[in-house]
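To start, I am sharing the structure in question, which I have written as structure tokens.
All protein chains but one are shown in place.
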Amino acid sequence: MQEHIELKMPSRLLYVSSILAFARRLAQQIGFSQTRMNDITSVIDEVCSNAIEHGSPGATSEIDLTFLSNSSQLEVLVRDKGQEADNDWLTEGWVDEFIQGRTPGTERGHGIYLAKKLSDHMEMQPNSHGGINVSVTFALVVIPESVYHTV
Amino acid sequence: MQEHIELKMPSRLLYVSSILAFARRLAQQIGFSQTRMNDITSVIDEVCSNAIEHGSPGATSEIDLTFLSNSSQLEVLVRDKGQEADNDWLTEGWVDEFIQGRTPGTERGHGIYLAKKLSDHMEMQPNSHGGINVSVTFALVVIPESVYHTV
Amino acid sequence: MPTKSLTIREDSDVIIVDVNSDLGSYEAAELRRGLQELIGQEAEKIIVNLNGVQHINSTAVGALVGIAKRLRQKSGDLKVIGTADHIKRTFDLIGASRVLELYESEASALAGFK
Partner (left out) sequence: MPTKSLTIREDSDVIIVDVNSDLGSYEAAELRRGLQELIGQEAEKIIVNLNGVQHINSTAVGALVGIAKRLRQKSGDLKVIGTADHIKRTFDLIGASRVLELYESEASALAGFK
């Protein structure tokens, strides 16, 4: 069974930590490990922060998130409205080139790299609003464990 | 400025704690005190749990939440689809009577009372889906405090 | 509850259950199941420690009241440890405090069984 959650937020960095609190707890409920919960938090932070900082035309813009989960994975979709008329430059090729051109130890430009590294799959695509759709996927490996933990 | 957040969730108790994690952090970011964050968490729990347990026709139903905030208050709206054809019985009068008929120390029937007590305003109204719209409001009293806290 | 939300210890004939996650209706159902299982295994004196809990809803309080009643019928009891203001406030508003005292410490809850 596919579960579907929708979240529509004002495009403000102030609210990112609320999204992360939600996502972290959701990931835990779905069955992700503590380590993977941390990774999911990092990836969603980078993608949402980008949508707000680079992908929103103004303070009154919105970002949309969708959480899709089933027994084998969690997929998170983040959609923004775009800052400029089009984002055609944002092809897979550009992303790969950008990541290769990254200088470790510099102050910015590590977000997409981190999100790619910490997710199992990441895709970025221009959308019809002139913004970007990002999809990040996390495979679920459930370790069955009993409710009780007796010491 | 009125800020608007929308959340659409599967109608499952499993997810309530994720909603609460979101709401708690949001309340903190908006400026509520620790005590009020706890109250807000309790109220949203009771209202969402009712929407899921009493207001959802089946496992595949949904609940919708809206968070509306401005500099003076946070209003949370919770909408369900309804379990039976109509909820016309759910008038203010019924709610008041139900609350009066409550027996302290019994196992169930304290949720609406708790939500009324811990919010500044609460309203329940039948909606066009055959479900209930609940609105709970929390007044915001911001105590200005500097970012720094030197010991 | 996901994993490790309940920890079970023993102190002579008293079973102590430490709850390490917030208690909504979903978690209340699991707590109730867990406590009923203990009762099925002949436990009569149970302490539930809520000091790892920040939030408890009315259904979870109700579950504890129900378990206490069941244990009292077989001359056992349930004692609850809870020191957080918000937990106390929730018990008070619901009226659960009348049937289920909140203890300040494990020592006082244990002493309650003497």
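Order of writing sets the chain letters: A, B and C. Residues in each chain are counted from 1.
Everything that follows uses one rule, which is that a residue touches a chain if its C-beta (ideal position, glycine included) is under 8 Å from a C-beta of that chain, and two chains touch if they have at least 3 such contacts.
This structure is a prediction, so every number in the text was calculated from the model and none was measured.
Contact with the chain that does not appear here is found for just one residue of A:11, A:28, A:41 or A:119, A:41.
Although one chain is hidden here, its contacts on chain A can still be listed: residues 13-14, 16-17, 20, 35, 38-39, 41-42, 45-46, 49, 52-53, 102-108, 110-111, 113-114, 117-118.
The definition used in the following text is that only the chains that are shown with their structure count from here on.
These two copies of the sequence, chain A and chain B, are related by a rotation of 180 degrees on CA atoms, to the nearest 5.
Centres computed as Cα averages put chain B at a distance of 25 Å from chain C. Between the CA-based centres of chain A and chain B the separation comes to 27 Å, rounded to the whole angstrom.
Shared contact sites, meaning residues of chain C that touch two or more other chains, are absent. In chain A, 29 are the positions where the chain touches two or more neighbouring chains simultaneously.
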